[in-house]
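With one protein chain removed, the remaining protein chains of the complex are shown where they sit.
This part shows chain A:
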Amino acid sequence: MRRYSIFAVAREALRYHSGWERAWRAPEPKKRYDVIVVGAGGHGLATAYYLGKVHGIKNVAIIEKGWLGGGNSGRNTTIIRSNYLQDASAAIFEKALQLYEGLSRDLNYNVMFSPRGLLMLAQSEHEVRGYKRTVYANALQDIKTEWISRERVKELVPIINLDGPRYPVLGALYQERGGTARHDAVNWGYARACDAMGMDIIQQCEVTGIRTENGEVRGVDTTKGAIDCGKLAVVVAGHSGVLANMAGFRLPVESCPLQAWVSEPIKPVIDVVVMANLVHCYISQSDKGELVLGGGIDHPNNYTQRGSWYTLEETTRALVETYPIISRLKMLRQWGGIMDITGDHSPIISKTPVRNMFMDCGWGTGGFKAIPGSGWAMAELVARGEPGPLAAPFGLDRFREGRFIDESVAAGVAH
């Protein structure tokens, strides 16, 4: 892999940019790999990357039924934060945030990480108490967040309407280090780094079956033939239940769509990320000037990657009452991704009933921000066969044992 640098840009500028290499190859699958990662989204690629970088396992294939980064990692609203209530969540999301802070340098790929600051608006007395509690919890977790007044909210977000028709803004939970990154660049950066370590990224290759022998995984059947493996890491978000079904077990997960949409590009109007969980909308502005908008999930089980109009309408209503200036904007695109929702709205990074098969799923509506941390913890689990400190609380056994990591209540969102 030729490194990207200012010298490379200068060199290529002098020869009509004819020397840029492909960022990754398009190889045919080999007969066998030490580890097969199913799913070339952010989480899958990050798992492979840290398997190679931290644990020295480089005979790895990442197989993907569609195209690289075409699932939820290309469909989210790119928000990054680590202001969670529960210690286990705070640990893994903070690990992710710290890795994001150095990711461009680590991958030699500009992921455009932008720690522009993130606000979560409190619009009811309940939310005020909830977020103040989160600030105290974060202080104990060594994560800096603060409670800010409504006047400070107005300073940070001049376009906001503090006295909304339904709920006034009473203050906000503010994480200065939160922000956004360019989602495609995160996928592409990891993919390029994996490829440079000799890993095979095999796109357009759907897993059709999981082969096991005496309760241990042997390989996968795919649309490009059978591939053997020593260990199998399944990192497929919305389709986790489908793959678990192939291996003969069920998951505490249900799949449903979450939508996002973007407006036409306008001049800069908002330079922070703002989430309003009571009316349920979130907003940020991309570098191109588009407002990136999102809201709540559709509840009925659904694998279609599109949501319903009434969800779109509810969120748009919340956005317009919170930011009246956007009421006349045209929307350019709208899309959906399939969320894998668990009962306690926390992820699963776990061993499975099949030996040497591991699953990383259940990130639901908050997966993008976790990509590096999830990959780090999953790689540790796959390499050692046992979870490290980050992954240990997120095992499948937590449901049987009643050790929920309840972020659904803590988020205060009507999930």
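Methods note: a residue touches a chain if its C-beta (ideal position, glycine included) is under 8 Å from a C-beta of that chain, and two chains touch if they have at least 3 such contacts; residues count from 1.
What we mean here is this: contacts and distances are computed from a predicted model.
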Name under which UniProt lists the unshown chain, selected from "Menaquinol:cytochrome c reductase iron-sulfur subunit", "Biopolymer transporter ExbD", "histidine kinase" or "Sarcosine oxidase subunit delta": "Sarcosine oxidase subunit delta"
Residue in contact with the excluded chain [from A:302, A:350 or A:408]: A:302
Residue among A:23, A:99, A:112 or A:242 touching the omitted chain: A:242
Sole contact to the chain not displayed, among A:91, A:253 or A:319: A:253
Those residues of chain A which, in the complete complex, touch the missing chain: 239, 241-242, 245, 250-255, 299-304, 308-310, 343, 399-400
